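The structure appears below as structure tokens.
Every protein chain of the complex appears in place save one, which is left out.
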Amino acid sequence: MHVIVDLCVIPLGVGVSVANYVAECQRVLEAAGLSYQMHAYGTNIEGEWDEVMAAVKKCHEVVHEKGAPRISSSLKIGTRTDRDQSMQDKIDSVHEILGTRPE
Amino acid sequence: MHVIVDLCVIPLGVGVSVANYVAECQRVLEAAGLSYQMHAYGTNIEGEWDEVMAAVKKCHEVVHEKGAPRISSSLKIGTRTDRDQSMQDKIDSVHEILGTRPE
Amino acid sequence: MHVIVDLCVIPLGVGVSVANYVAECQRVLEAAGLSYQMHAYGTNIEGEWDEVMAAVKKCHEVVHEKGAPRISSSLKIGTRTDRDQSMQDKIDSVHEILGTRPE
Partner (left out) sequence: MHVIVDLCVIPLGVGVSVANYVAECQRVLEAAGLSYQMHAYGTNIEGEWDEVMAAVKKCHEVVHEKGAPRISSSLKIGTRTDRDQSMQDKIDSVHEILGTRPE
């Protein structure tokens, strides 16, 4: 089952600056060989369900190992059986309707 | 790794009424032997990471099987390494501060 | 426009225990006269859009005033124009299908 998710990991108990922890998660996604794209409030990730979810678990593990005693993540999970659709397809569909082009 | 999640499964392409699909997910959670509690905008689930996530995957599978061609779920994921905390503990902590009691 | 939301406020920079801040938000909702129900990973709130959103803003304000320098909230927002539906209606629909009764 192919999945497109959006992951936002929030470490608690480590102060207000969370960029170091977000960076760790980016390294996890890179090492997992997944297709991903960070934005200002999370990261889009695409792949097979089990591989993507293994990476989400790994993110929690490394953020805890890096010192965060508590984590609260938000994960949006999109699956469909009617047709294949990539993250880029979703963005392209909207730009096509708007007559705009992604930068 | 113990986890408390909040799952909200939204089937697309099956009209406005989604209660049948939510009911299917409740059956999945019951069959999985997990501790869970439905509310008006999702379901709290508690257990070991792998078991909870297997149930979330199963929910997507059964909702697709039941006819939904597309699903968009929201999942909040809470983990902590500093201490054990159940779903009820979280609720009790707030009620204790407020001097109120859950009904 | 009637709305059912689910609000989860996460204060950052104040340690791992967030119950005091959640309790402040419950007081805001109570003072606003809104219908609400806390669960283990957020709070369901029901009412007119502007009143509910004013309460959400007030929650951010009081949590900052109470000392949290940073907040990351999750809000699910449900609206429908086809019919009236309360938070309890949503729960009842699922229990009816399952043949169960809320405790």
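To keep things simple, chains are lettered A, B and C as they appear, and every chain counts its residues starting from 1.
The rule we apply is simple: contacts are C-beta pairs under 8 Å (C-beta built on N, C-alpha and C of every residue); 3 or more make two chains touch, one makes a residue touch a chain.
If you're wondering where the values come from, they're calculated on a predicted model, not measured in any experiment.
*Asks:* When the complex is taken as a whole, what residues of chain A touch the one chain not shown?
*Replies:* 4-6, 8, 16-17, 19-20, 22-23, 26-27, 37-42, 44, 46, 74, 76, 78, 80, 82, 87-88, 90-91, 93-94, 96-98
*Asks:* If you put the missing chain back, which residues of chain C would it touch?
*Replies:* Touching the chain left out of view, chain C contributes residues 1, 13, 49, 53, 56-57, 60-61, 64, 69-82.
*Asks:* Could you pull out which residues of chain B are in touch with the chain that's been left out?
*Replies:* Touch with the absent chain occurs at residues 8, 10, 12-13, 15-16, 18, 69-70, 72, 74.
Assume only the chains that are shown with their structure count from here on.
*Asks:* Tell me the angle, as a multiple of 5 degrees, of the rotation that maps chain A onto chain B over the C-alpha atoms.
*Replies:* 180
*Asks:* If you average the Cα atoms of chain B and of chain C to get two centres, how far apart are those centres in Å?
*Replies:* Computed from C-alpha means, the inter-chain centre distance equals 16 Å.
*Asks:* Any idea how many Å lie between the Cα centroids of chain A and chain B?
*Replies:* That gives a centre separation of 20 Å.
*Asks:* Which residues of chain C are in contact with two or more other chains?
*Replies:* Expected reply: 8, 16, 74.
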